[in-house]
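Here it is, the structure in full.
For this view, one protein chain was removed and the others were kept in their places.
== subunit A ==
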Amino acid sequence: MISQFFVLSPRGDTIISRDYRGDVPRGTAEIFFRQVKFWKGGQEDAPPVFNIDGVNYLHVKVNGLLFVATTRANVSPALILELLQRIARIIKDYCGILSEDSMRKNFVLVYELLDEIIDMGYAQSTSTESLKAYVFNEPIQLDVQKLPNLGAASIFMNPGKRVPGTAVTKSVVSNDPSGKKREEVFVDIIERVSVTFNASGYIQNSEIDGTIQMKSYLSGTPEIRLALNEDLAIGKEFGGTGDLGMVLLDDCNFHESVRLDSFDVDRTLVLAPPDGEFPVMNYRMTQEFKPPFRVFPHVEEAGPFKAEVVVRVRGEFPSNSVANNVVVRIPLPKGTQRVSCEQEPGAVGQSTDFKEATKLVEWTVKKFPGNSEHVLRVKLTLAQERNANLKKETGPINMTFTIPMYNASRLQVRYLQILKKSKAYNPYRWVRYVTHANSYVTRL
């Protein structure tokens, strides 16, 4: 059971603070923040669970904000961490966006929510849908115009784990200023790809973590039928390497609103989506798949104090998709003194940045169409005569990227059917795909 809950800003200011049991003294927010800030001399991230003087502190970081719970009991930490994530999501559902500003503007609403979500430290109601019946404050939305550009691309900017992936910034409870509520439902297939290439360019390890995320603005919570690939197999006992074109998941789990009656037969999920954003299904896949990018690094020695690192990156996804914000990070040898980066002729929307302290070159390509290739030559000067291990000291190269309307697993939503009697009822349905890089590493 939770004794206290608080939300701290990145600077350590208390934005929200609620005491549920009165068995932990005040001042814990300061103690907590000092610990987290100076964990191992400020060198390392503090673990999410620790104990100071008999008080257990559990926290998660969401959008730079720290959601913290304290307790004295031997509780389930997974429950509390899940709950903290959930609280963040509910606040986002209500306020449209989750930020220090939006929480300060809506603090009365947040307190009202917290009273319904937790009673005496025990989790109660955490679905945005059911909370609507008990919460009366109206959210005050931030001026969306003032937010950074929310073009199509930014929809997929969220690098978080399973946390909100859609960038629909309107509250699920408040009414449109026009007075009319737009009937729509968003289904996002968000995949986070991890690939490790070994020095010979072979795939050493690969994995996809995927989530089917739904955000519903439909009135009257109609039932929805969501059909996935029919050739979807789950569990390793199905054997096979997937060469028959099957999509083979290692494991998956489902939101509690999902009914799986016909899942085994025709791979359809039936659910009455509650308001708010939630994961319909999480899945994990280690079956071989075509990695969207390949990196070909090459280290050339050019004299005793000079070397050149050439990095060629190929996009191996269909040419009708475009990857956004591709960042390639190239760690250089520790003895590197000066660096000059040479982009290919005619390069547009590319930039490079050398981080002196960490000897890291960051190469950004704003738009990277599928089936194309970019090259960067990094010329470096060494402080000392190079030794034989120049190559070993370079890399591993890692990449981050976002590819909208592409998914590596080939898991697909065949159709999204809204089961409502009236024929005139035809709400907007959005099915979107996006692939993020999680840990995308090329070793040298």
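The working rule: a residue touches a chain if its C-beta (ideal position, glycine included) is under 8 Å from a C-beta of that chain, and two chains touch if they have at least 3 such contacts; residues count from 1.
The definition used in the following text is that contacts and distances are computed from a predicted model.
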Complex member absent from the view - protein name from UniProt, among "NEDD8-activating enzyme E1 catalytic subunit", "Centromere protein O", "serine C-palmitoyltransferase" or "Beta-adaptin-like protein": "Beta-adaptin-like protein"
Option touching the unshown chain, where A:Ser76, A:Ser219, A:Ser351 or A:Asn371 are the choices: A:Ser76
Touch criterion as defined above, residue of A:Pro48, A:Pro291 or A:Pro427 at the omitted chain: A:Pro48
Hidden partner interface residues of subunit A, rising order: 1, 14, 16-17, 21-23, 40, 43-49, 51, 53-56, 59-61, 72-79, 81-83, 85, 101, 104-109, 111-112, 115, 119-120, 122-126, 134, 136-138, 140, 160-163, 194, 196, 198, 204-205, 207, 209, 235-236, 250-256, 279, 281-282, 284, 286, 331, 358, 387, 389, 392-393, 396, 398, 438-439, 441, 443
